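Missing here is one protein chain; the remaining ones are kept as they sit in the complex.
Chain IDs A and B follow the sequence of writing; residue 1 opens each chain.
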Amino acid sequence: MEALEATPLKKVIVSLAALGVLIGGLLTWHYTQAPNNTRIVVVYVSEDQVFSEPILRDFEKETGIEVTAVYDTEEAKSTGAMNRLIAEKDNPQADVYWANEPIRAEVLKQKGISAPYVSPLAQDIPPVFKDPDGYWTGFSARARVLVVNKGLTERPGSILAYTDPHWKGRSVIANPLFGTTTAEIAALFTIWGNDQASDFMAAIKANRVAISTSNGESADFVAAGQYDFSLVDSDDAVNRMRQGKPVTMVYPDQAENGIGSFIVPNAVVLIKGGPHPRAARSLIDYLLSRETERKLAFADCAQIPLHPGVRTPSELKPISAIKIMRVDYADVARKMVELQPFLKAWMGL
Amino acid sequence: MARRACLGLTVILLFMIGTLPILSMLMKSVVVDGHLSLASYGGLLVSSHQWILMGHSMILSSLVTALTTAIGVPLGILLGKTDLPFRRFFRVLFVVPLLIPPYIIAVSWLDLLGSEGLLAQLLGTAVIRATAPMLFGLPGCVIVLFSVFLPIPMLLTMVFLRTINPRLEEAGRLVSGWRGVMQEITIPLILPGVLLSAMLVFLLSFGEFSVPNFLRYDVFPVESFTQFSAFYNFKAATAAAVPLAAITMVLLLVEGVFLRDRTYQLRPSPGLDGQALIGLGARRRGLLLLVAIIGLVVVFVPVVVLVIQSAGLTAYVEALSRAGDSLLRSLIYAVIGASLLTVLGFFTGYLIQTKAFRFWRSVDSMTIFLFALPSTVIGIGLITLWNTPWTNFIYSTPWIIIFGYLAKYTALTSRISVTQFAQIPPSMEEAAQIAGARWFRRMVFIVAPLARRGLLAGWLVGYIFSLRDTGITMLVYPAGHETLPIRIFTLMANGSPELIAALCMVMIAATLLPPGVLWMVSDMRKKAVIG
Partner (left out) sequence: MKIVHLDSVSKLYSGEKILDDVSLEIDEGERITILGPSGCGKTTILRLIAGFIAPDAGFISIAGSVVAQAGEIIKLPEQRHLGMVFQDLALWPHLSVAGNIEFGLKAKGLARTERQRQIRKVLDLVGMLGFADRRPAELSGGQQQRVALARALALEPKVLLMDEPLSSLDLDLNIRLRQEILGLQRKLGFTLLYVTHDRDEAFAIASRVVLMSKGTVEYDGAVEDAIRQFKG
């Protein structure tokens, strides 16, 4: 007589459960096996992975310290790294945060999540790009520039072109609710004061500016000739130029009395209470080195070195040759929060 | 009592993994400076623009739901119940878009139809400039989300069709053609499945933010998103997600109204596996052409754009070298996630079907609500709850990702189990009980084997959703252990289109090949037996 089919079934279930427990146990063991190892550093990264990952790999090769990273991307509207850092405050998992702009670093400082560290390698980076208390240090910057279609006979030289009737309906700007565009507007508010800046915003709108979803898209519109110019990040402009698109890049407001170009450096932050503090400092030193800045300048992100005298590709001006907008990034960070209702209203939302 | 203990454990598990994180977020959102306050909710739905956004979201979700249901259900019937040629191929083909991040499908369409897209290069920009704007706004969003979510009604229709007692249809066949049987018998019988899929599609469309943002259509989730991304204000972000609870409740009520007095006993005759295939006869070619056209537009075009972009071996070599490890991780996590989801869904579904606890309805509502909530809210909740020095063995290991899957997707496996249980006569379990078998023995040897179809379907759905998840994984994965979709996501920013396209192709192949091959082999074996 045939044995009951349930017998093999039972065996299958028991062995599956055993296998599950085994795999589960092994996984847990595997992942918890790297306790306070000095040869490991955990970094959360907001700079695009394509550019940041090679740098981190080089760091691994040169120091033998293993880097485990959490990458983030703003482009696809994810909100990973920053929110994690804030949520993990009471039991930090990260040692270092590599921010792609200093505003986030300011937010971390204000929320008490970062710790001060003054890297010896950052000595000759201009103080304007560093937190005075050492809570973050800037390096490899993007500049906010005007990307302009090459076909134009006349080129805008100032962000005031946005309000110039000459360019009515011919300009485009990325959604001011997100990213570096928000930061730049907030910077203008800190410099000009609320009245002048909000007048400027009103004038832009009256001049029928178009809104795009991202700086990259703005640059594409200009390259396609749909609009004449746009305020974008320098890497967006350089990229289009390298692809042979008919655009050129103008640093705005460079005149003697101009306000200059808004600079957005990367910022590196030491996390307070992170599990591997010593390796964290090595990584920060590495990121702030001249060599890293040179690599990021020649990579597709074309970022401007902040150490004086680092070699740059031909499309980029060295930082010393650019008239920069003098702002306090802490003020800008505070202003950004304050401005959100205004910007939403401005967007008609 | 084993039954109470096991179901109680299920509830506790769901509570710890899903409910508690959300509760803690909600609690925090009503406490400001140590006092109970509704300040975070002050700005909620007061301004007219928020109502406009809500309206946009409603319109978008309704359109996507209507369209996917209207096409997905007939498609499921065609692929699951007729002798349409190549139906096995199509079954696999239509699942593809669900595995590509929706954002990439949007990008892919833009690459084709945009003002600088492939078509523009072929036909000249003048032609395309007229059509390109169509891609933006509501129409573009509807098309992209339609193609992504079409597999859901299709798959669920196929699953539910299999649970119908063929006798019921045969009885109808005596007095009517297949068309009449479909309209009057089959479709009403699978109505619970159709409603379930409609609800899932509605909630998924409602929560989708990347596509509307990319295609410039302002939707309600932007509120919660900006609170997270610009202000890191967890309280306000949670508050902004709360209207979703109301929407979930409304959907459940609507479903209840539709299903009232419709608790059919669909018990298939025991052991009768034979499902009659509908002979399409003369319409076979026409319908094949129609399905092929839908497949061409919805799946083939975006995929071909990806293939064209990934052209050349180098992109694939780079893709595998950059993402080989995350692909492996993805598969492992998805298999573990799907298996645990199946078990959890089995017990949750049993609890709901048998109304084992008085609060069975709240268990069901809770899982659906978790499915509807923005992943970010769940993710942050999981972090604040589980990231402590004592629970590092969960938080700093992939278990936290699995927790995320369980929190977010139990509704899927639970609901599929419920429908499966509805097909099993209670006497099956009662007979085992009278025979002296305790509860656990009854579950393992009687109920689970009888529900194996539903369990398998649940596992597959759980596998697909675990595999494609980015929302929760992004927030909780242990550093250095990201999954493939996360890789694709983070490389997307300024990454070369070739690499992204190649990664997507790797993802599709790796995830669809194993089940696809299994499916075809088992079909062939069945055929061989019959032939």
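Of note:
By definition in this document, a residue touches a chain if its C-beta (ideal position, glycine included) is under 8 Å from a C-beta of that chain, and two chains touch if they have at least 3 such contacts.
Note that this is a predicted model, so its numbers are computed, not measured.
The residue touching the chain not shown here, chosen from B:446, B:461 or B:505, is B:446.
Touching the missing chain, out of B:249, B:293 or B:435, is residue B:435.
Across the interface with the omitted chain, subunit B contributes residues 269-272, 425, 427-428, 430-438, 441, 445-446, 449-450.
Convention: only the chains that are shown with their structure count from here on.
Residues of subunit B that touch subunit A in their complex: 49, 53, 101, 103, 115-116, 209-210, 213-214, 216, 218, 225-226, 228-232, 234, 336, 339, 376, 379-380, 383-384, 387-389, 392-393, 395-399, 444-445, 449, 470, 474-482, 486, 489-496. Of all residues in subunit A, those touching subunit B in their complex are 6, 9-10, 13, 20, 23-24, 27-28, 31-32, 42-44, 48-51, 67-80, 82-84, 86-88, 90-91, 93-94, 107, 111, 177-178, 182, 213, 220, 224, 226, 235, 239, 300-301, 336-337, 340, 344, 348-349.
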